Structure formats: structure tokens, C-alpha cells
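Accompanying notes for the structure given below.
Of the protein chains in this complex, all but one are displayed in their positions.
Letters A, B and C name the chains as they come in the text, with residue numbers starting at 1 for each one.
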Amino acid sequence: MSDAVITVSLLLVAGCATAAVVQRDPARQALVLSVLGAVLAVLFTVLQAPDAGLSQLAVGSALTPLLIMLCVRKVRRRGRTKDGAR
Amino acid sequence: MTRRTAPRAVLLALAELLAWWAALALLWLVLITSVDTLERIVGASCAAVGALLARAGRRAVTWR
Amino acid sequence: MNGWILAATVGLGGGGAAALWGVTTGSPGRRVIAQNLTTSAVCPALLLLSQGYGRPAYVDLALLMALLGPVGTLVFARLLADDLADERPSAWGLTWAAAGLAAAVVIALCVAGGPGRAMVKLLVIGALLIGGNVIASRALAGGFREVRGG
């Protein structure tokens, strides 16, 4: 029965990863990356690698989205001042 | 004696720190599997750091 | 055939697929709600896997998920506040359903595990998960009005 959970996790990771690549807008891609991080952590746990799963959870759930969204916000603010200044 | 070093304020500060320390030490005891003296010492110091940060955070937010 | 792993598989498959579908399609508000519900789908699955594999050390993974999942949603709620301002996304039915699922899983594991420190740890994780889920939904439904995304 443990193979079923491995298969489900692999399918979810494949789906999330494809969605992350297909999505072009950075803000929405950050959302998909956050879901991909959670599902990857489950895949590592299912493959009996809890340390890797813990690293993925620690970084992928809050730190990566924060970094990406701060960059998106900086780019948007620069765009706004550029339009305003022109 | 300014407002912040009046005995009542110091007492309140200590009470809050102690409350946070007790709660966080309890959390540490819940998190660990086996309890021995070294775990208690490390847990007590980590809870103390957490209590200081908790109070500093609360003051930083409402201090504005 | 381990019932816990089967339950984890079903929860993961259903919750994961719904979250993936929700986060890739629809309005920004619905995508952020789907991201929020991912935590409520994955954390109980991790708890069930920890019980199914018979390794209490895996509970730390669920602890971190319950702690940092809602923080990730707060990041999105705050930094997308401008995009979500007009929409005020709120799916309270889903939130309470996810909270109920999490509570059921935690209670089942407490009963299976028996009293002791491990049970208190499970209850702490359950409280963090449900509290985080509700607060994250509250934050999405207009918690960051005058933040201008900053």
C-alpha cells in the first residue's frame, strides 16, 4: 500500500511542477511554487527522507514566497514611479 | 523614576516575561521525547530567549 | 495494508488535486484560498503518515507545516493586498470544513496513540493548524486593508 502513496505524491509533484513552469506571471507562480514546496515535502517524507522534507518545508512554505513577493512588489513600485515620472 | 522604571512597571515586565517563559518551557517539554537535565537547561534558556523576543515584539508593535 | 497510510493517500490525493486545480485556475482570490487550504490538506496527511510508518519523529514535519503554512498565506495576503482589495476572497465554508477534517484526524491519532506527551504534542499541532487556518482566512478576507501591499 505504501506504493500508492508514492505514486500519488509523484503525480502531484509532476502536476505542480508543470503548472509552475507553465505559469508566466511571477506573483501567481509564487503561489504555485508554495503548493509545490508542500507537495515536495510530502514526497520526501514518503520516500523516507524526513530531513530533506523538513528543509523543503522550512524554506518553501514561507521564505521563498516572501523573497519572490518582495521582488514583485519592488518591480511594481519601480514601474509605477517610471510611469509617474515620465 | 521615569514611567518605565517605576517599581510597578518593572514588576509588570517581570510578570509578563515569567509568564512567557513558563509557557515556552512547557512547550519545549512537550516537543522533546526524553527529558533529562541537559534538555531542561537548554529548554529553559531557549524559553528565556523566546520570552524576551515575545515581550520585545509586543512592545515594538504597540509602542508606535 | 496500513489504514493510516491509506487515509493519508486519500486525503493527499483529494486535497492535493483540489489545491493544485484551485491555485492554477480562477481569480487571484480563489488562488490564494487554494494555497491556504493546501496547508490544511498536507498537514493531516503528514500526521497520518507519521502514524502509518510508526515513526514519531516524523511529527516534527507536521509541526513545521502547521507553523509555517499559515505564515506563507499571510505573506501572500499582505503582499497581494492591492490585488485582493476589491475581491475580499473568503471561503468560510471550506475553511471550517478543513478545520473539521484536521480536528478529526488529530482526535483519531490521539485515540490511537494513547495519553502521554506525544498526545499533547499532537494537540498542540492541531491547535496551531486550525488556528493558523482560520487566521489566514481572516487575513485573506480583508485583514490587510490599509496596507497598500507594504
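We adopt the following convention: a contact is a pair of C-beta atoms (placed from the backbone, for glycine too) under 8 Å apart; a residue touches a chain by one contact, two chains touch by 3 or more.
The definition used in the following text is that contacts and distances are computed from a predicted model.
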Record-based protein name (UniProt) of the chain missing from this complex, from "Ion-translocating oxidoreductase complex subunit E", "GntR family transcriptional regulator", "Sodium:proton antiporter" or "Stage V sporulation protein AC": "Sodium:proton antiporter"
Displayed chains contacted by the hidden chain, counting the whole assembly: A, B, C
Residue among C:Ala7, C:Leu47, C:Val75 or C:Ala98 that touches the chain left out of view: C:Val75
Residues from chain B at the interface with the omitted partner, ascending: 20, 24, 27-28, 31-34, 36, 38-39, 42, 46-47, 49-51, 53-54, 56-58, 60-61, 63-64
Absent chain, residues of chain A that touch it: 50-51, 53-55, 57-59, 62-63, 66-67, 70-71, 73-74, 77-78, 81, 84-85
Missing-chain contacts mapped onto chain C: 57-58, 60-61, 63-64, 67-68, 70-71, 74-75, 78, 128, 131-132, 135, 138-139, 142-148, 150
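Just so it is clear, only the chains that are shown with their structure count from here on.
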Distance from the mean Cα position of chain C to that of chain A, given in whole angstrom: 16
Per-residue overlap in chain C, given as positions that touch at least 2 other chains: none
Multi-partner residues of chain B (each touching 2 or more other chains): none
Sites on chain C touched by chain B in the complex: 56, 63, 117, 120-121, 124
Touch list for chain C against partner chain A, complex: 1-2, 5-6, 8-9, 12-13, 16-17, 19-20, 23-24, 28, 31-32, 34-35, 38-39, 42, 45-46, 49, 53, 55, 57-58, 60-61, 64-65, 68-69, 71-72, 75-76, 79-80, 83, 149-150
Residues of chain A that touch chain C when the two form their complex: 1-2, 4-5, 8-9, 12, 15-16, 19, 22-23, 27-28, 30-32, 34-35, 38-39, 41-42, 45-46, 48, 50, 53-54, 57-58, 61-62, 65-66, 69-70, 72-73, 76
